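Have a look at the structure below before the remarks.
For this view, one protein chain was removed and the others were kept in their places.
For reference, chains read A and B in written order, and residue numbers begin at 1 within each chain.
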Amino acid sequence: MAQIVIDTANHIAGYAAKAARAKVVAAYPITPQTTIVEKIAEFVESGEMEAEYIRVESEHSAMAACIGAAAAGVRTFTATSAHGLALMHEALHWASGARLPIVMVVVNRAMGAPWSIWPDFSDSLSQRDTGWLQFYCADNQEVFDTIIQAYRLCEDERVFLPAMVCLEGFLLSHTYMPVQIHNQNEIDDFLPPYKSGWTLDVNNPVTHANLVSPEWYMEFRYMIQEAMENAKRLIPEIDMEYGRRFGFQYGGLVDKYQCENADLIICTMGTIGCEAKVAVDNLRKNGLKVGAARIRVYRPFPVEEIRKLALQARIIATIDRHISFGMEGFLASEVKASLYHMEDKPLIAGFIAGLGGRDVTFKTIEGIAQKSLKWLERGRVEKETEWIDLRE
Amino acid sequence: MSFPKTRKEMPLTPLSLPTVGSMGKTGSWRTFKPVVNYSTCTKCTLCWIYCPDGAITRREDDSPEIDYEYCKGCGICANECPVKAITMEREEE
Partner (left out) sequence: MVSIKELPREEYLLKGHAACAGCGPSIALRLLFKALGNKVFLVVPACCTTVIQGPYPYTSFAVPLQNMLFEATGATASGIAAALRIRGLEDITVVGWAGDGGTVDIGIQALSGAAERETNFIYICYDNEAYGNTGLQRSGATPYGAWTTTTPTGKKERKKNMPFIMAAHKIPYVATACPSYPTDFVNKLRKAKEIKGTKYIHVLAPCPTGWRYDSSKTVEIGRLAVQTGIWALYEIENGKFRLNFPSDRLVDKAKRKPIKEYLSMQERFRHLTEAEIEKIQMWIDEDWEYYRKLASSEACV
């Protein structure tokens, strides 16, 4: 029987790791991730979850242990935040290059200096090019469902890549919401036992990842890109199947809201996407043709979906909880890059908001929408990147 | 066991297969060549155990057989032979 629990996204992530039957969990504490691995420790020690729990001495070792375990043939799980993720950086490249289907929850937290424990996406977006799939969640139910979906996707032979499931610190990690924990048999049916592209095997002794000369290296990179493209095709299919089975569905790559006939589409990631829906409702009440598109999957980036949205919109406003110093938010850059070859492009306005946990409410977003619509009226975006709620 | 040529034949991540001569015929590195005098060899097998290259095979009767395709000519076998039954001779051009 499915069961409703009221709990934080972090604890829900623990429930999901258990439901996915992860067999090796390697973890190191960091705020605001810690309560995930505390929950899993409870599950393992009470015998509710049959897994080996490796209490490593650093995040680098957490990822290394997951790589070792995944290569030795079991499903793995870990979780981290901010500096912990940064410390893993090298190992993230190794995991994707090794094509190991590791699933990791990233509880988003701003990077220091200075210390901040509050959310933004600068941690996970800094890992954009590591070859990991990246999902961004908007509520606790989506956290549970995305973790299960991520395993299914990563272990598909057309993909065999690791995935990050990102959720914002405190906004989700420590916020209680009701969540449906689906029937275990049905989850088992959706998610078959662990599968990977290769396994250490004494009966078939191979050497993994020795020196690869320029003669061969590029092909291995190309295959990762192919796997990303395959994932882009598979994510909506898996999301739809999941929806049929469990009643929860998230729009595949992009969670679209009121985008039909919208002049303005507000493009977001994570929880800002929820606030954007409220803002859209309010603006629509005033007769403004506004929609919202929440990028649920950032890698692979949903280029084709963005183009479809651009066909109907006259302006797209991107809200980045992130800044690539010396340029702009990644979301702004990538939406622009997606549309470059279109003939009749909409305007694109980039907004930076919510860094280091500053609130981004529906009111903030209504302000962004009003400004964008004003620029649309004038026929040009007056500021390439606008920082929202910035102190004078 | 087969080695890939095209991209389609490649594994998804580098999985290399055990191969004698993974670095080619390393015998070509040699400038001096160990030569065994079987009449004085006592079959103690020390040359076999100390060869860094595994280029000395231990025959059924424990006498050594040097594989010149792979012997790099380091000279450890000659240096360690307790009865000096192995000598290092300059390779001919």
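The rule is short, and it goes like this: a residue touches a chain if its C-beta (ideal position, glycine included) is under 8 Å from a C-beta of that chain, and two chains touch if they have at least 3 such contacts.
Quick caveat: nothing in here was measured; it's all calculated off a predicted structure.
Participant: Which one, A:13, A:36 or A:91, makes contact with the chain that was left out?
Facilitator: Of these options, the touching residue for the absent chain is A:91.
Participant: Among A:56, A:117, A:288 or A:303, exactly one should touch the missing chain; which is it?
Facilitator: A:56
Participant: Tell me, which residues in chain A touch the chain that this view leaves out?
Facilitator: Contacting residues on chain A, toward the hidden partner: 23-24, 26, 51-52, 54-58, 60-62, 64-74, 76, 90-91, 94, 200-202, 204-213, 216.
Participant: Using the document's contact rule, name the residues of chain B that touch the chain not shown here.
Facilitator: Considering the whole complex, chain B reaches the absent chain at 3-4, 14, 16-26, 29-30, 44-46, 49-55, 57-58, 62, 67, 69-70, 72-76, 78-80, 88.
Assume only the chains that are shown with their structure count from here on.
Participant: Quick one: report the Å distance separating chain A from chain B, using the average Cα coordinate of each chain.
Facilitator: For chain A versus chain B, the centre distance works out to 53 Å.
Participant: Where on chain A is chain B touching in the complex?
Facilitator: On the chain A side, the touching residues are 97-99, 160, 197-198, 205-210, 212, 216, 219-220, 222-223, 227.
Participant: For chain B, which residues are in contact with chain A within the complex?
Facilitator: 7, 10-18
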